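Structure first, commentary second.
Only one protein chain is missing from this complex, and each of the others stays in its spot.
Going by the order they are written in, the chains are A and B; count residues from 1 in each one.
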Amino acid sequence: MGYAAARGGLAAIEFAENLVQELRDGHPSSPLETDQVTGRLRLLVDRVMGEAGLWAPEFTAQALRQAEGDVIEAVHLLRAFKSTLPRIGISDVVNADDMIPERRIVPAFREPGGPQILGRSTDYTARMLSTTPRETKPKVQPAGVTPAEESLDVIPPMQRMSDVLRDMQLLVDRRRTDDPEPFDITRMPAKPPAPRSARLSTMARAETGALVGQWYRNILGPDGYLHEVTLGEVRHGAMPITVTHPVTRNPVKIGEYRVTEVEAIEDLDGIDEDRTLFDIGYGLCFGQNERKAIAMANLDIACHRDGQRSELEQSILMTTDGLDSSGFLEHLKLPHYVTFRSMIERKIAVRQARLQTSPTESKP
Amino acid sequence: MNSTVDEIAGPPHSVPFALLDEESKREIRRALLQAVCIPGFQVPFGSREMPVARGWGSGGLQISLAIVGVNDTIKVIDQGDDEGVNAVNLRRLITSSTGIEETSETDEATIVQSRHRIPEDAMASDHILVLQVPVPEPLRGIERNMKELERMHAEGDYSKMWVSLYEDKVRNGVITQTTGYPCLVAQRYVTATTPIPRWDIPRLHQAEFLTLFGAGREKRVYAIPPFTDVEPLTFEDVPFEVEASNGAKCRLCGSEETFLVETPGSESRWSCSDTAWCRRKRTK
Partner (left out) sequence: MVPSKENEMTMTKSPIITPQAAIRVRGLSKFFGPIDEGAIARTGPEFGTARDPLSGSIVAAWDVNFDVAAGEALGIVGESGSGKSTVLRCIAGDQPSSAGSVHLMCHDEGRTNVLDLSPAARRKLRIDQLSVVYQDPAEGLSLGVTAGGNIADPLTAAGWRNFEAIRVRARDLLDRTEVPLDRMDDIVRNFSGGMRQRVQIARALANNPPIVLLDEPTTGLDASIASGVLDLIRGLLEELDLAVVVVSHDFAVIEMLTQRCIVMQHGRVVEDALTDQLLEDPQHPYSQKLVTAARS
């Protein structure tokens, strides 16, 4: 007797909910504090905020606790939570150069304008699993100054690589003089051909693995083609968020959030393209999530160059959202016995039709 | 002058009536009105993130929440069963956020939200049927490119669908579409009838009730208004076949006139998919 056919469906659900709650919240280990999650699992928190499209570290910690570490579940909790929040305003337009960089690398040049900051990264650290505990008690900071603040004073100005290329007249100029409203994917579904803002915002909150996989497939899969990409900027740091005060009309900084920003320089070698120029793809996402921003920048320019020839844009717009893909996959767990019964019936019908078919049916 | 975010935001919000804020509900209703004006046409809408996962009824849920009023009574079924766990979850979400009455009797309901079935009891003009749709595109199996799909619907060019029905009949001797049989609505748009069984298709044709279809993941809604022609696509000399049950009867109520589902085994046992209908017949 399947769970669907039994009466008392509500009882079954409530029992399941209680079981989850008891085992999760009643686990004998110490409770997971919010700052333990935001402080010691920060990259996980960053990833979840990026996929939820909501910057809210404490709520994210709660979502991860409630979801017992399931990233998609945590993202779902946050997005559904966001649906209930009223939109009280829209921030002022952000200038990416306002970022206070904690990390900045420029693979394209040895000495770019401004410093390269390795920053907080394990890229060049050997991946050796450490089996001894390393967590220490919190350090006592000298009064008034944090190490990060110290180094901020001495960072020279960073010249964006896209600006350098533009000065060298090596860059396709796709700057606009108009200022169109960006496409709001939370209000209207995007479909190809879509404006670039729709593509970028879709990717900004796409599932990290889906974007990386889409990129990898586009490069090496049977239906893609190789792109020659060099990264111009990989930056991570804090951005101020500014709103216009409703009464005074002055700009007011109301907080900060962190982003990863990537500019990917693409070598143009297509028949219809100008071989003397480069073009740029752009990636931006919440928190420190470099593989996502790099994949995003690569796919941005790949899509632009593809120019609707293939279904790349359709794949990106329609198949990279984590909640859509996981939800649809897991819906297979729902009862499907009506459809299945209908399938069995058709198979029997085909079998009967074959027995009845006269051998001369398709001959003159 | 200093203001806090709280002051700008206004009084603390609680979860609104029917989970969605008024603007969202209005937007969904506008999409539904368009859908009713163009029977069978898939209208895109800004599908909201819901407490149920995509693919689990988020679209049907948004429709029910957008149209529900304080005097409505809700029935929710899955495979025809009020007690299916997903139906239970959806129903309690609706009732807890609206305070409205729930029922398992089709007669008593004003909104029936369903996954994969139409209730056996006849519904009338005071009913609205809301169907949950996994894949709203009827041509998905024969064409993948979204722009080409748009063109096919826009021009009423369904030749690829007819060729696939021809090939099906030639290869298999019968048309083997199972549930979600493609139908021509109001002689204009070919529509995915969600995975309702073929058994239920004739009941959409010239129905007295309004049927609304919600695809939350794909972000589309469509509608079949009352008294609309709904014709399953088939050749005029290949009769449309509903699921045959070869004289099987419901082991609980003895019915032969309802859609039955099977429990396989050495002794095949059939029962009504519509559990509420079955229970009522037994208790009469």
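The rule is short, and it goes like this: a contact is a pair of C-beta atoms (placed from the backbone, for glycine too) under 8 Å apart; a residue touches a chain by one contact, two chains touch by 3 or more.
Keep in mind that this is a model prediction, so the values were computed, not measured.
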item	value
Touching residues on chain B - with respect to the absent chain	154-155, 157, 159, 162-163, 166-167, 169-171, 235-238
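Note that in this section only the chains that are shown with their structure count from here on.
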item	value
Distance from the mean Cα position of chain B to that of chain A, given in whole angstrom	32
Parts of chain A lying in touch with chain B, wherever the complex brings them together	3-10, 12-13, 76, 79-80, 82-86, 88-89, 184, 186-189, 191-193, 245-248, 254, 308, 311, 314, 318, 323-324, 326-331, 334-339, 341-346, 349-350, 353-354, 356-357, 362
Residues of chain B that touch chain A when the two form their complex	1, 3, 5, 8-10, 13, 15-16, 19-21, 24, 27, 44-51, 53-56, 58, 78-89, 92, 115-117, 134, 144-147, 170, 172-174, 176-180, 195-198, 217-220, 241, 243-245, 259, 261-262, 273, 275
